[in-house]
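The complex is shown incomplete by one protein chain, all other protein chains being positioned as in the whole.
And now, subunit A:
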């Protein structure tokens, strides 16, 4: 995603810069045309796939959000704003929005704090920290479905690790995935477990790259240990933190496989987030209009987040 907003505007950089003005000979014009045709041929398959399967569906989804359709009737029926009105009036949608907000805040915030801590720990040149790095990152590469099913077993209140852990402190394990008080937290925990390694490695890599001289200067001024961390490392990493929170929000908003395997969005709607609702309305209830309306809301939220990132990137402080 960082790529997105930081994309260089002048594509092809200096190589594409104009050569010294030469008279436009017919031969040169022919070569220009050949280049242009080659260019279009080379990008055509890729750009066609992107237009057909990314841009067009986004636009058509927006139109469908004003329609009523069940995927079966021959034509969708225009209903104006009705889908949105019904959706925003329903207590279920409010619950879904609240779930999405809580999930995103805790999962993104939690992995940021823990990831910074673990990244800093791994940068301390301890023995086995290379091993820890590999193991921390491994869950990030697993299929979300496998992570979800694994945690489903670990959350089992009778035979799972959860019981062992809770018994150690003298408590009974909650029924994580089958009670509405806990189901969203189960999703948050499993999701964060998978993402934490990614955040950790990004912080760890960024810490490796921090400028040495700033630390030396601060140490000369008498800063030590936690002070160095709080007043030097943390602010120096703020661009990274910003990047991780934006990409974190975007990926949390699309977390799907863990919900599908862990809770199915339930019990009730207790672990339903906005993107689960998009899926459920369309493919379980065959209510295309409501699904499209929910998808549009999701799109707008992410658009705002991306635009904020783009703006902030423009006036970001650069330390170097």
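Here is the rule we go by: a residue touches a chain if its C-beta (ideal position, glycine included) is under 8 Å from a C-beta of that chain, and two chains touch if they have at least 3 such contacts; residues count from 1.
Just so it is clear, contacts and distances are computed from a predicted model.
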| item | value |
| --- | --- |
| Among "Carbohydrate ABC transporter permease", "ATP-binding cassette domain-containing protein", "CoA-transferase" or "Aspartyl/glutamyl-tRNA(Asn/Gln) amidotransferase subunit C", UniProt-listed name of the chain not shown | "Carbohydrate ABC transporter permease" |
| Identified contact with the non-displayed chain, of A:79, A:106, A:150 or A:312 | A:150 |
| Contact footprint on subunit A, counting only the chain that is left out | 1-4, 6-7, 9-16, 32, 35-36, 38-40, 42-43, 45-58, 60-61, 64, 71, 118, 121-126, 128-129, 131-139, 141-146, 149-154, 156, 158-159, 161, 163-164, 193, 197-198, 201-202, 205-212, 215-216, 219, 239-240, 243, 247, 250, 253-254, 256-257, 260-261, 275, 278-279, 282-283, 288, 291-292, 295-296, 298-299, 302-303, 306, 316, 318-320 |
